[in-house]
Structure formats: C-alpha cells, structure tokens
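Apart from one protein chain that is not included, each protein chain of the complex appears where it belongs.
Up next, chain A:
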Amino acid sequence: MTLPVTSDGQSPHPFARGKFAALVEWWGPRPWSQIAAILGIAALLLWFGLNVAASLQRAGITPGFGFLFRSANFQIGESTLAFQAGDTYLRAIAVGIVNTLKVAVAGCVLATALGVAIGIGGLSANPILGGLVRFYIEAIRNTPLLLQLFFWIALARNLPGPKQAPGGAGFYLSNRGIFVPALTSASGWLVPVAVVAGLGLAAIVASRFLSRGRGLVWLAAVALSALALSALGVGLDIAHLQGFNIRGGMSLSPEFAALLTALTVKFSASIAEIVRAGILSVPVGQREAARALGLNDWQILRLVVLPQALRVIVPLITSSFLDLAKDSSLAVAIGYPDLVSILNTTANTTGQAIEAVFIMTVSFLALNLSVAALMNRYNTRVALRGQVKR
C-alpha cells in the first residue's frame, strides 16, 4: 500500500508552488504590518536623506565620488605606496588601506604568537607562572585599548635619543623610531621569493609521498633556502650606532610601533584565553588514552589535542582577528595614517563626509567578509579532520 506523498513533503497545498508562492511563504505572517513597518522605516530614512540633501546644498557641496580624482593637498606621515601632496584622494585612500592592512596583518601574527605562548604558559600546573599569566591577562583585558595605546605612544615619543637608546643586537628603541633588523636583497625580491616558494612546494610534495623522514625533508628545504638566499645576496641589515645617529636596519615610526604594540598586547590576552579554552575543551581521558597507546608528548599534542582544540579555537580566533582589524582604526587617535584617519582628513578637507564614512564602512565590511570567508574555509578543513570519514 502506498500513501500519497507530495514531492517536497512540505507544502500540502497543491497550488502553493511557483516563485510568488515561495516569496509569500518566505515573507511570512502579517504581510501588511511588515510592509507598513518597512515603509515607516523607509520614510524616516528618506526624511533624514532629504535633510542631508538640504544641508549639503546650504553648504554648497556636490555629493558624489568625483572628489576622488581631485588632488589632495596634505602630506601623509608614512606610506608604503609613494605619496606626495598633490596626488589624488584615491591614491591617499589606497595608502590608508595599505597602512591599515600592514598594521592589522602584523598585529594578527604577533598577537597570535604571543597569545599562544601565554595561553600555554597559563595552562602549566606551575602556580607561579600561572599566577603571572592570570595577572597579565586580567590587567590587559580590564583596561581600555585606547588607554593602552595612549600609554604606548607616550612611551614611544619620550624614548631617549639615539646615543642613550636602550637596545642592542640590531634592536634600538629611540625617539627617532624603533629600529629592527631589515631584510635586504641585492637582486630584487622576485627571484629569492620564487626560490623559497619553490623549495617549500617541493618539500610539501615530497612529504606527501613519504611516510617517514618528513622532518629531514623540511630540514633540507630550510638549509637549501638559506644557501640559495645567501648566494642571491639576501642579507640582514642590522641597525648600529654611528656617531650621533642609528644607521641601517628598518625604522618603525613611533606611531606604527605604538599601535602595533597596543594591538599585539591587547589581543594576545584574548587569544591566550581562547587557546586555553580550546585546549581545556579536550577531555583529559583522550590524553591519557593516547599516552597508554605509547604516543609521546609531541605526538599527543599534534595528533590528539590540537586537531580537536583547533575546532574550538578557530572560530573564536577569527572573530578576534576581525576585532583587531577594526580596532586598528584607533590609529586616528595617535596620528598613524590608517584608512580611517585618512578618510577623516579627506572628509575635513573636502566636506564629503558621507562619501568618506561610506568608503570606511564598505572597506571594513569587505575586509570582514573576506577574512570570515577565508577562515571559514580553514575551519571546515579543521572541523573535518579527526572526524570519522563516511
């Protein structure tokens, strides 16, 4: 005996199909109240829009993005892209985007490194180390990022001159900037990067086919890379004191250094908490079982604990990275020329505030969505690993 079943098993009404019906179903109950509510909100927005249009007319500002191609008559303190007064606003904004990405990416890398170290430190059974880590995390988490940023910038601007600058081994903290060793290349960057990438790729491919000796392959790849790089004239330029100034190396501006330090320190505390929570989420029994099977500490961490902990860690760390990128906009408070700060200057010099805030919102929306998409792909990989494959 067969029962009559509709093809989708959902809609009992034989005519409730088609695009319109689907739309009606999606729109849901109380269709007219919804339309009234949306019209009400639209009317409010329209009223604001009309007010804005009237204000713009009074101020004599033409809305639109034409200003992007006019020349900007301001200087930008530091820029990776070349910029001088007279270049277009578009280029200024591009400089801002690059500066934001620079500090955000460096911040994510450093905060992760510091955060993982602190998180693991906090997990140790040692009460003295544990106490120190707790103190660090609580002190950092319970004070505002902007306050920490003000503190770091005040510190960076009040550093002693080059002669008395503390530091050594290529690192100097002076009021002319923070000096770190720089990578230099005599023959441009294309060939060295290609060589290292090729060797890395070869090592990945080789270790795919090997069941033993993967460590040796990687060691060989690293050694070969080092040899190739020194042969190609890649070297470290180390800062050193010469007369009354520091020569060589790479100089970070006090603003960049302060912003990077503030973001790194603030987010290392949250990442440490995430790492801790992730590792604690793996039941102790798993570790004990792995030990009973004869795995060593490193194998337990790599094969048992990390794959499961990462499932907890990755989504949380993603939102931390996004917060870090958004918080890099505090740059405006100390004069580091990031995207927000340059758009603010643009709004003040052209009066095109709406366009500036629009670009700000769209840029961060795009950044957010792309990072989220990237991390989601990684997350599916991590989430699948360790599960029973069917």
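Everything that follows uses one rule, which is that contacts are C-beta pairs under 8 Å (C-beta built on N, C-alpha and C of every residue); 3 or more make two chains touch, one makes a residue touch a chain; residues count from 1.
The working rule: contacts and distances are computed from a predicted model.
*Asks:* When one chain of this assembly is omitted, its UniProt record names it as which of these: "Amino acid ABC transporter permease", "Carotenoid 1,2-hydratase", "2-oxoisovalerate dehydrogenase subunit beta" or "Peptidase M14"?
*Replies:* "Amino acid ABC transporter permease"
*Asks:* I'm checking contacts with the chain that's been left out. Which of A:Ala43, A:Ala154, A:Ala194 or A:Leu280 qualifies?
*Replies:* Answer from the full complex: A:Ala154 touches the omitted chain.
*Asks:* So which bits of chain A touch the chain we can't see?
*Replies:* 26-30, 34-35, 37-38, 41, 48-49, 51-52, 54-56, 58, 124-129, 132, 138-139, 141-147, 150-151, 154, 158, 326-327, 329-330, 332-333, 340, 344, 347, 353-354, 356-357, 360-361, 364-365, 368-369
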